[in-house]
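Here the complex is missing one protein chain, while the rest keep their positions.
So that you can tell them apart, the chains are marked A and B in the order they are listed, and the count of residues begins at 1 in each.
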Amino acid sequence: MTYLGKTMILLAGLTLAACTNPDRFAGGNGAGAGAGGAGMAGAASDPTSPAYFQQAVGDRVLFAVDQSTLSGEAQATLDGQARWLMENRDFSATIEGHADEQGTREYNLALGARRANAVQEYLVSRGVAGNRLRTVSYGKERPIEICSEESCYAQNRRAVTVLAAGPTS
Amino acid sequence: MRFFLTLLAACALWAMPATAQQDGGPLRLEITEGVIEPMPFAVPDLVAESAQADDFASRIARVVATDLSGTGLFREIPAQAHIGRITSFDSPVEFADWRAINAQALVTGAVSLDGAGRLVVKFRIHDVFAGQELGRGQQLVGEQDGWRRIAHKVADQVYSRITGEGGYFDSRVVFVSESGPKDRRAKRLAIMDYDGANLRYLTDDSTIVLAPRFSPTGDRVLYTSYETGFPRIYLLDVADVGRRVLPTMDGTMSFAPRFSPDGRTVLYSLTQGGNTDLYTMDIASGRSTRLTSAPSIETAPSYSPDGSRIVFESDRSGSPQLYIMEARGGEARRISFGQGRYGTPVWSPRGDLVAFTKQSKGRFHIGVMRTDGSEERLLTASFLDEGPTWAPNGRVIMFTRETQGERGEARLYTVDITGRNLRQVPTDGGASDPSWGPLQE
Partner (left out) sequence: MPRVNTGQIISGAAHAAVIGWVMLGGVFRSDPPQVEVVEAVAVSSEEYAAIMARQSAPEAVADVDTPEPPAEGEAAPALSSGADAAPEARPPEARDTPPPDSVPEVPARPAPAPADVADEAPALSVPAEDMAALVPETSLRPQPRPAPRVAPEPVAPSEPDVRVDDVARPEVAPEDGAEVAGEEQEATAPEEAATEIVTEAERPETPAPAASVRPRARPARAAETETAAAPAEPPVPDTDRDAVSDALAAALSDESVPAARRASGPPLSAGEKDALRVAVQQCWNVGSLSSEALATTVVVAVEMAETGRPDTASIRMLRHSGGSAQAARQAFEAARRAIIRCGADGYELPQEKYAQWRDIEMTFNPEKMRIK
């Protein structure tokens, strides 16, 4: 029994060690030529600023290959986004969906759209008004990491919430 | 020992059924194996029959030779190896001279300028070993700055007379010209002759443009653009480069547009609420019809040449595969069954094959299969090949090949449907998403 007990403790310790947050504050805005609506800067220390949203709350979630389901981490980040959006009602958002380069162009466009939509529905389920959110997909056209390896692909499979001042037009 | 061997041989051959010589008939033979090799041919410079035509005499011959060699079915015997000379279009050909250098086909021609300054080109095709002309000589007339088109038309005639295939040289390709790093690619619509000449830009590079498609008559182009911030479909007139956006609902994205064979309908994908389905729109009225209603992704459609059926890509089975359904919608039948993911299906202009992109084991391939899914053949393999388009004769495929890594670049390649003759299309810089237009009138 002691043997089992030690094993359990060891396993629990290892599991908890895995719970580090991957660095989502990778520098740079979400790419988006023509995404409409420039996020305004403002100090990251100001909790009502888009910079705070980007860096402290986290403006992006990542996906597994071919998937548009939200992982536990993704949901946690989106919970934070939803709260921020409820507290800062002056902003609307465009959710950009992306895919990695391992797919054909048009299918990846559709896949990015699925991902963006998954985020939108989740935010709506957390209370954000639907008319404040729009979705767009860039497919594989705007990667943020350009090496051709899984480490880069993982970063590219993302949905980024880009803020815009004022209600959506 | 020797006697025993010959006796054995004699007995064996006697035991074989007598095939050829039946009573009194000719010797009969069946030839079932041959060789597959490029046919050696010669195109000496054309005879210049008027002043100022000298320039065109050799330029036209060069384009004809390049077109034919570029198919991989012909091999040019260069001028330095020629023994005979063609000095007059109408005098008989000394075939022995051309047999000596093993030219099996010979193209002779003459060019002159008529009173209006137009080019007049005459040509003949000769079967050197049979010592006779193939078909009848022809004459083409055109503007001087259309000399390349005249040369392509001559090459088309030679090609189809000898092989029996339709030609494809007098055609254009619309594509996306690319520049810049992978994460900030600048893209613009461009059009060129199939061999890379006469490049012209149709849009600027201020927004992302994707996947253009030629109309069946080659006068218009459909494409997707992010001009408004969202993917939308635009219709562009090639001659005056005027364009307009197709009407769409708010909150939707539309992309992957194709023309119907009669040029009046657009078949495309529309995404609403995260779900992508196939729709058609009548160009004149703007009225749209929904073709599929599945929770899966339906995209990258392509009409059959008679417009009765559509092949498209769907992940309803869990991974992207190819399906065929009636053009008006309805039940779809899966036709791809190999290991891997299939996409971007395009129906051959001959109606017999579907070309596609396949991903399997981390590699991309361009392949073809029959329209019932049988006889799948892969023609290429690389890090990233995608987006095939058919030449007007259904024999050659052009596609995009992107290299990997940070400095990866996209280029256009062509390959014969036998899988032979893979070669790059000469473009200035990166290029992707080609769409091959029809043979021009």
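What we mean here is this: contacts are C-beta pairs under 8 Å (C-beta built on N, C-alpha and C of every residue); 3 or more make two chains touch, one makes a residue touch a chain.
Since the structure is predicted, the reported quantities are computational estimates derived from the model, not experimental observations.
> From the touch rule at the top of the page, work out which displayed chains the omitted chain touches.
Missing chain, whole complex, touching shown chains: B.
> Pick from B:Glu49, B:Asp127 or B:Glu409: which residue touches the chain that isn't shown?
B:Asp127
> Which of B:Thr163, B:Ser206 or B:Ser319 sits in contact with the chain that's absent?
Candidates B:Thr163, B:Ser206 or B:Ser319; residue touching the omitted chain: B:Thr163.
> Tell me which of B:Arg28, B:Arg136 or B:Arg244 is the one touching the absent chain.
B:Arg28
> In the complete complex, the non-displayed chain touches which residues of chain B?
Interface residues of chain B facing the absent chain: 2, 4-16, 18-21, 23-39, 73-74, 99, 102, 104, 127, 129-131, 134, 162-165, 337-340, 358, 360, 365, 367, 375-382, 395, 415, 418-420, 422.
We adopt the following convention: only the chains that are shown with their structure count from here on.
> Touching chain B in the complex: which residues of chain A?
Touching chain B: residues 31, 33-36, 66, 68, 101-107, 109-111, 113-114, 116-118, 120-121, 134-138, 141-148 of chain A.
> Within the complex, which stretch of chain B touches chain A?
181-185, 207-208, 210-211, 226-231, 251, 253, 255-256, 269, 271, 273-276, 297, 299-300, 313, 315, 319-320, 341, 343-344, 357, 359, 383-384, 386-387, 402, 404-406, 408, 433
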